[in-house]
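In this view, the complex is presented without one of its protein chains, the others remaining in place.
First chain written, first letter: the chains are A, B, C and D, and each begins at residue 1.
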Amino acid sequence: MIAQLDIFVGPEIQWFALSPLLILLGGALGLLLVGALTPPWPKRLYAIVSATTAGAAGVMALVLWDDISETGPTTLVGGALAFDKLAMFMTVTICIGVLLVSILSDDYVHDTPNRGPEIYALYLVAALGGIVMASANDLIVLFLGLETLSLALYVLAASNRRSSESAEAGIKYFVLGGFASAFFLYGIALVYGGTGTTNISEMVAALQTSIDPFSDDTLALAGIALLIVGLAFKVAAVPFHVWAPDVYQGAPTPVTSFMASVGKVAAFAAMIRVLVVALPFYKDDWRPIIWVLALVTLLGGSILAVVQDNVKRMLAYSSISHAGFILVGVEAAGYGAGTSDPGPGVPAVVLYLILYSVLVIGSFAVVTIVSRSTGGDTSIDSFKGLAKRRPALALGFTVLLLAQAGVPLTSGFIAKFGVIQAAVDVESYAIAVIAMVCAVIAAFLYLRIMVSMWVGESTDESAVTIPFSMGVVVTLTVVFTIALGVFPGWLIDAADQVTQYAR
Amino acid sequence: MIAVIEPTWYLLLAAMLFGLGAFGLMVRRNPLIMFMCVELMLNAANLTFVALATRSGDINGQTAVFFVMVVAAAEVVVGLGIIVSILRRRPGATADDLAELKG
Amino acid sequence: MADLVWLIPAFPLAAFLTILLFGRLLGDPKAGYLATASVFASFIVAALIYFDLVDNPEDQRENVVTLFSWIPVGTFQVDLAFLADPLSILMCLFITFIAGWIFLFAVGYMHGDPKFSKFFLYLSLFVFSMTILVLGENLLVTFLGWEGVGTCSYLLIAFWHTRESAATAGKKAFVTNRVGDWGVMIAMFLAFSAVGSLSYTVLNESAETGELAASTASAIAILLLIGAAGKSAQLPLYVWLPDAMEGPTPVSALIHAATMVTGGIFLLTRINPVIEASYDWVPTTMAWVGGLTALFAATIAMTQNDIKKVLAYSTVSQIGYMLLAVGSGAYVAGIFHMVTHAGFKALLFLGAGSVIHGMHEEQDMRKMGALRKFMPITAATFIIGWLAIAGVPPFSGFWSKDEILLYTLGKSTPLYIIGVVTAVLTAFYMTRQIIMVFFGEARWTSLANAEEAPEVAEGEPPVETHGAHGEFKPHESPPIMWIPLVMLAGVAAIGGIINLPKLFGIPSGTATRLEEWLHPVVEFGEADISGTWAYDNKYLLVAVAVACALFGVMLAWLVYERKRIKPWEPSLFEHGWYYDAAITWFMGNPGRDGFQVVADFDAKIVDGAVTGTAVAVKATATEARKGQTGYVRQYAAVIAVGVVLLLGWFVVIRGIL
Amino acid sequence: MSDATFLEYVVFFSAAVMILGGAIGVITMKNPVHAALGLVSTLFGVAVQFVAMDAQFLAAVQVIVYSGAIVVLFLFVIMLLGVDESMDLSIEPIPIQRPLAAVMAVGLVGLVAAAIIRARDALVINPGDGIASATDAGDNDANIRQLANNLYGDHVFAFQLTSVLLIVAVAGTVLLTRKWPKDAPETESSDS
Partner (left out) sequence: MLAAETGPIAFPILSALIFTPIIGAILIALLPKSRPEYPKMVALMASVATAAMSIWLMASFETSDAGFQFVSKHSWIEAWGISWHLGVDGISLFLVVLTGILFPLAILAVDAHHDEKSYLAWLLMLQAGVMGSFLSLDLFVFFVFFEIVLVPMYFLIAGWGYEKRVYAATKFFLYTMFGSAFMLVGLIATVAIASREIGYTTFDLVIIAEQANFAASTGRWLFFAFAIAFAVKVPIFPLHTWLPDAHTQAPTAGSVVLAGVMLKLGTYGLLRFGVYLFPEASYWSRNLWLTLAVIGIIYGAIAATMQTDLKRLVAYSSVAHLGFIVLGIFAFTSQSMAGSTIQMVNHGVSTGALFLFVGWIYERRKTRQISDLNGLQKVAPIFAAAFMLVMLSSIGVPGLNGFVGEYLILTGSFLTARWWTVVAAVGVILAAVYLMWAYQRVFHGEPDEDNKKFPELKLKEGMVLLPFLGLIVFMGIYPKPVLDRIEPSIDALITRVEAYTNYEAPEPTIQLRDEEPADDQPAEEPADEEGEG
């Protein structure tokens, strides 16, 4: 039977609700076009524009947050986008990330011969892609967002033309990324075959309504498997983590911080979208897998980190083990997914994401500062005696590292606490204990860095200069870390509201 | 009694194509060819989409293919850009040569 | 008056504190006089209380004086309280009296020692602890004194701590005592768990009324016996006492002869109802331990050449007598012997000290002889002491020993024989000592001071203080040293009167007699031997005892003076049956090795497990990172593996199955 | 129209041969140029299959975009870099790579195929309202119009998003190809 083709009615577009995306897009275009047409802008200006854009988008997101509190979750543009608190929370998180990274990049970019606005434009666009992933209500849209983010990241990773390692990182990330997104796409296709749609709302509806014993959903299951592959690749979960250490180490440090913050946030948001929002129907199928992934990721990340001697690489592995922690939260979120009582899983995850992304940006900011003075050397020896040369910086880094280790009165502890609480709440004690033990193993590497800073005798007396912008970032992140560690109440309250999803 | 070949055939064909693509990416060392293999995989996905669209008589599948093509195009641009920027510096470098970062 | 009993320990304590603060100001000899005065003050107080109590009727001779609540937790209420009763007062009397004279002697003996004031600091602390020990109203207060005297003895034995042997001896004494204390503590726990109190009154009453189960009573008694064996140097824990002679001689006299070492006997006497309430084998065990120790130590004493060692082993032997008495239920006799022994043994030690002093720190009897010409007073007093310990009537030792033997025979014949043999040996080795020291030819003239100098361990202050050793000549000690000798000689001579047996029509029935005096304390435990064969043939026994004493003296005289018989000094005896050596060896080798094994176990196994884990993690990581080869295609392969696994789970496990 | 079906079979299998053959060519050809040609054949085959499945518009786009643009781009790059010399495929630096890859590929295909075959007669959940074919109903634009409606209807946002994707591509290439001043000395691993 053939569709009625005469009259065409386009879907209404809620421009206001899309404002964060539009702002980011506008900022990016502005930077590109104006930047291309005008002579190079004075220092800091690109960064300021990009940062303000991100800030504005974040503020808009906060405004929309309140709207959602009143109207409740809905979908936008013909069901392409979800308009709910999960989306907004992630939007804010990503915007914070972009804000900080933009500031951080200022002096870095200024050191490179290429002072153009492209990097910032790519940050903004990538952020846009991330937000789309976080708020996608259609797997195709999700895929497009994913590709937007990924493509930007491939370029950014390779953006340091001076360094062969940057290039290597770029191509590795690109090839493997393409590989993974092919799987993801194939997964979408198979799920489409299994459920007859790519739209999450329709998918949920279809799965909940048409349950009959004769239909066989093996196709959908295969699709889910491949979807998980794609997402696991993005969040760098063992064994799909292989790219992460090399890319994190090779990419320019500000870009690394961007990947570790925005990239991870978007990926996990997408994971929640796909698994918790779209496929609660199959939670009994995917929860065990996530459990296993969490386990191997925790172990792999923390154990492999122990023997590294390059700080960037250490942090890469530590971010892998953090991903394991977040996966624990996702696993917990699966327990109540789709039921009337969603449980603390998703709030714990989003809380972890926002706290961790700030944390990791701060850490990499310190690495950027140090590597500037050592001519790009980020080996652990280059941190020796930092406390003598730059006590304040060392103290800040110490705070950030302790936070990553999950020491109380830092945001890192709150994050871990939330996740463990979620896991315990759904009685998956085993993984909770394993996670904590892995945290102990991982703590060893943070201690190693601290030792080389505080106890080690500095090898070279090259003065570590702290550029203004980077100093600002470190200060902000440290303050944030401690403040949230001591008074996390309001943020937790906000995260706890992320339980109703637009379907 | 229009006996259109049932989609399963196409799906199996796509699966094989996908597998070949994946295999190729794992065995070839020339980055360009590895990239071509990615294209193969994407095409396999496309084929699947269309086949399934036909199966369930739903146009969305075909629309999806449309987007995938755009993605493929963009990916090619970026990917080739990266490859060029590397191979210009190190002519004839294979994927295995780019293994400074490890451990 | 009895309420002021706390004054008895108070005086020495005051002296202790004063010397602690102003010891250096007072210095030599004022500190000594101060300490002496304080002790005599305590003696006076004790005497007053004694007369006070004597007037009371028997049942009102127990006064409990509570100072304050010491350790109160729930049902466990222990006060710092004193029990002023005949036994404790008696103890205080002779302790303070003898201590006083020894202090006086020490003032002379320690003259010129740089640590003079510290010496009296320790001594005062000791007397304080000792009085606490005997006055304690409950086991814990006694234990306070018990450990206190142990500590003081440790400090005083190791007084010349620069000498390795002294240090070791002090440690040995303390640790060996601790072994005994273990018994005492467990006994206390048991007592508390049984009767819910540590007070002697409660404990003894529960024993007298039979509430205390025989098993518990036996356990307490035996455990306390262990304690007594430690403190009173009985088998198997006597080993520390001979070494304790490393300490200055007054210390040996006071602590390791007269007072502290009798603490065990006192404790057992204190709880005599408990012993009575326990199984029969318990007192028998005590008796045998005592008897064997007495014989054992006597045999060793026969062969020692160190003037102090002889006395030390003789002390062990004599305390064995006392324990024998306790075991035979002859508590009064035991205490009696304790008192008399305190007198003459203190005398003998001080005499030995005087001799050593006169011989310039020479202790080897083989290098003495014929000293009676040079130090007549010392000699005379020493001889009195000798007669007393040898059990020659009418000297004090005779009476007490005789009574013990009497009761022993009442208990069992073999023990009696052991006692008699020991008596012979006692007489023998004491005579031997007398002869070697004061009679015979002078063997010291032959030796020059040159080789005598190194003999005195370096860093022993008195040596220097004795001026230049030019022409060596033994000299009599100054009056401040021989006056105490004379006083104690008097005690040793007539000390027996406090408890003469009812013979020869000596007037009886006066409370002054020890037996009546102690009656309220020991009435429950005291054995009744009237009607036994032994009791009926007292005179015979007396005769036997006297005969033994004389025989022993005679024998020794023949051997060492007349040289009629070759001296028989088997090295087995000389080395104390190799018992001490055996223990030392055991501790030194297997014991130490065992400890080392544990230490190594800790380092290698327990800690090894921890570090091993760390190493394991590192190794795993080092292996795992090899997987991160850096080859893109291999990464792809790894991812593919993951893909296949996931597909396998979803398609096969979840989908098809 | 049994012959039609036969014809369809012929079409299907010949196209399949083109596809797989081309793919195998991509994998096995020593020379990148030949590999690119293999890619072309695959793409054409896919286009043919599209036609066979009433996706005429997609088929057209496939030919234009892929074969027309993308492959040309590939070839252009190959020529630009002059990497068109043959590469010896007989050697494999990483020992277990090939067997592993083979096993994985087979496993992958096998598992997916298993899923496909098993889901073969599973009835379709919420079927769509049919695909307009240019061949029947005499409306040659049916497929295009339906596609357009869908594209600018439900998927208008995604459609807009593709533009963002292109922006990324543009910005990215600019960033990557912008000439760096004093770029001359290629410092290997000056960074990190």
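As a working rule, a contact is a pair of C-beta atoms (placed from the backbone, for glycine too) under 8 Å apart; a residue touches a chain by one contact, two chains touch by 3 or more.
All figures in this text were calculated on a predicted structure; none of them were measured in a lab.
Undergrad: Please work out which displayed chains the absent chain touches and list them by label.
TA: So, spelled out: the chain left out of view touches A, C.
Undergrad: Among C:L156, C:L212 or C:A370, exactly one should touch the missing chain; which is it?
TA: C:L212
Undergrad: Hey, which of C:D3, C:D55, C:D536 or C:D602 is the one touching the hidden chain?
TA: Hidden-chain contact among the options goes to C:D602.
Undergrad: Please identify which residue in C:L53, C:A81 or C:I226 touches the non-displayed chain.
TA: Among C:L53, C:A81 or C:I226, only C:I226 touches the chain that is not shown.
Undergrad: Pick out the residues on chain C that sit against the missing chain.
TA: 68-76, 80, 140, 143-144, 146-148, 151, 154, 158, 161-162, 164, 167-168, 170-172, 174-176, 178-179, 181-183, 185-186, 188-190, 192-196, 206, 211-216, 218-219, 222-223, 225-226, 236-237, 458-459, 583-588, 591-592, 595-596, 598-599, 602, 606-607, 609-610
Undergrad: Suppose we count only contacts with the excluded chain; which residues of chain A make the list?
TA: Chain A touches the chain not shown through residues 402, 407-409, 413, 417, 420-421, 424-425, 429, 432-433, 436-437, 439-440, 443-444, 447, 450-451, 454-455, 488-489, 492-493, 496.
FYI, only the chains that are shown with their structure count from here on.
Undergrad: When the centre of a chain is set as the mean of its C-alpha atoms, what distance in Å lies between chain A and chain C?
TA: Comparing mean C-alpha positions, chain C is 79 Å from chain A.
Undergrad: When you check chain A against every other chain, which residues touch at least two of them?
TA: 3, 140, 144, 147, 151, 154-155, 158, 161, 164-165, 171-172, 175, 179, 183, 190, 193, 196-197, 199, 216-218, 221-222, 245-246, 249-250, 308, in rising order.
Undergrad: Which chain D residues reach two or more other chains?
TA: Residue numbers touching two or more other chains: 93-94, 97, 100-101, 104-105, 108, 111-112, 114-116, 118, 124-130, 132, 146, 154-155, 158, 162, 165, 168-170, 172, 176, 186, 189.
Undergrad: Quick one: in the complex, what on chain C touches chain B?
TA: 625, 628-633, 636-637, 640
Undergrad: Of all residues in chain B, which touch chain C in the complex?
TA: So the residues of chain B touching chain C come out as 22, 25-29, 34, 95-96, 98-103.
Undergrad: Report the residues of chain D in contact with chain B in the complex, numbered from low to high.
TA: For chain D paired with chain B, touching residues are 1-2, 5, 8-9, 12, 16, 19-20, 23-24, 26-27, 32, 35-36, 39, 42-43, 46, 49-50, 52-55, 57-58, 61-62, 65-66, 69-70, 73-74, 77-78, 80-83, 85, 87, 92-94, 97-98, 100-102, 104-106, 108-109, 112-113, 116-117, 120, 124-132, 146-147, 150-151, 154-155, 158-159, 162, 165-166, 168-170, 172-173, 176-177, 186, 189.
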